[in-house]
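I have a structure here, written as structure tokens, and I will follow up with some questions on it.
What you see is the complex with one protein chain gone and the rest in place.
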Amino acid sequence: MTSGDDVVRVRQLVRSKAQSIRLSLVDQTKLVTAASELARNTLVHGGSGSARIEVVQRGGRSGIRAVFSDTGPGIADLDLALTPGWTSGGGLGLGLSGAKRLVDEFDIDTEVGRGTSVAITKWSR
Amino acid sequence: MAENDGQQLLELLLADEQALLDQWLRAASAHLQGRTAAAELERAFRDLLSALSKAVTSGGLDLDHEAYGEVRALLSELSRDRARRGFTPSETAVSVFCLKDALFELATRTGRSAEVLIVSSRWVDALGLLTFDSYVRAREEVIAEQSEQLMELSTPVVKLWEGVVAVPLIGTLDSARTQIVMEKLLQTLVDTGSEHAIIDITGVPAVDTEVAQHLLKTVVAARLMGAQCTISGIRPQIAQTIVALGIEFGDIPTKANLADALLHALRGSGVEVVRRRGEGRR
Partner (left out) sequence: MTQQVPVLRLGDALLVSIQVDLQDDDVLALQEELAERIVSTGARGVIIDISAVDIVDSFIGRMFSSIAALSRVLDAETVVVGMRPAVAITLVELGLSLEGVRTALDLEKGRAILDRLIAERRPAHDLDYLDDDADYVPLDDPAGERARPDPSRR
């Protein structure tokens, strides 16, 4: 991902994958919104990065897993970054904290100077 | 006795498929008392036998071996079919256990050793348990489907007035049901162009934090869409819960009962309800 167009492409890709495992409309919307927030974060903070979207299975349930990685500056204070309303830039501070609330699983891996990788998963009901 | 002997003997037994099949069918039919068509049963057992003999040949006696994939599929298909048709789990498993009778009889007739009996007995027991497991799984699926249908039935969104819709909730609310009801309510607002929604929880004995949160979120979501949402019929116990849990109901309009909520909604849409002069009790 290098530009705003790619964020739109990620949204569309996540949407079509979510439809393929028949996530409910509300769950689809939550997942795509979370992906949109994280894809934008990747671009804004990492400069550029990559997104990987895949269908996953566990215990008879299907899910969509999306991983956003960048090689940007990383996050120094993770707790602070996950606080709703706290923002490093001009945003609303809902990117990370909001995305976390919208999905079933949320894992973040970050190292200052190395980059950040965020993985989210949403399971079908 | 080595596993290998057992395997070889079983292979032998399975080699005489027709004799075994006849024995098995006879034993199983006695238990089923005509509840399954003979031809149907024969087809199912024939498929199962040929799958079993293939599985034993390449996978031995270990039911977890990948060679048993087809056997598993056939058994779960059989169990699912039986579960849907109202057979009990033991009625279902006994069909598989009858294979033991057939094997024993054939072994005795052909003069095989007693050790074969032990091995084949253990093997058929394992198959029976597999059947039992798939039966339970199939039943769970049936129950899940039914509760989903029940959920659809139990959550009607009704129109009370032009522009006013209500959802009377009855029974215990869990998180999943609340979510479904709320989505349905919001969609009805769009479909009918209603600007007022009433969630009546007179019939709800108790709510937990999660359910209370869902109710609140629905009210806020309705507001985002440009509609007003009132909650009516909050029981004293639920009011206690809400206060005790520290849930912020904020400026969410609440009314004592559905009638008050309707009046509130009507006033909000500019309708005034008056009693004609000289009529009524007052």
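Residue numbering begins at 1 within each chain, and the chains themselves are lettered A and B in the order written.
The criterion applied here is as follows: a residue touches a chain if its C-beta (ideal position, glycine included) is under 8 Å from a C-beta of that chain, and two chains touch if they have at least 3 such contacts.
Since the structure is predicted, the reported quantities are computational estimates derived from the model, not experimental observations.
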Which of the displayed chains are touched by the chain that has been omitted? A, B
Hidden-chain contact residue, picked from the options B:Ala93, B:Leu189, B:Ile238 or B:Ala265: B:Leu189
Tell me which of A:Ile53, A:Leu78, A:Leu94 or A:Ala119 is the one touching the absent chain. A:Leu94
Based on the whole complex, identify which of B:Leu20, B:Val56 or B:Ala227 touches the chain you can't see. B:Ala227
Chain B, residues in touch with the chain not shown (by the definition above): 182-183, 186-187, 189-190, 193-195, 217-218, 220-227
Where chain A meets the left-out chain, the residues are 3-5, 7-8, 11-12, 15, 25-26, 28-30, 32-33, 36-37, 40, 84, 91-92, 94-95, 97-98, 101-102
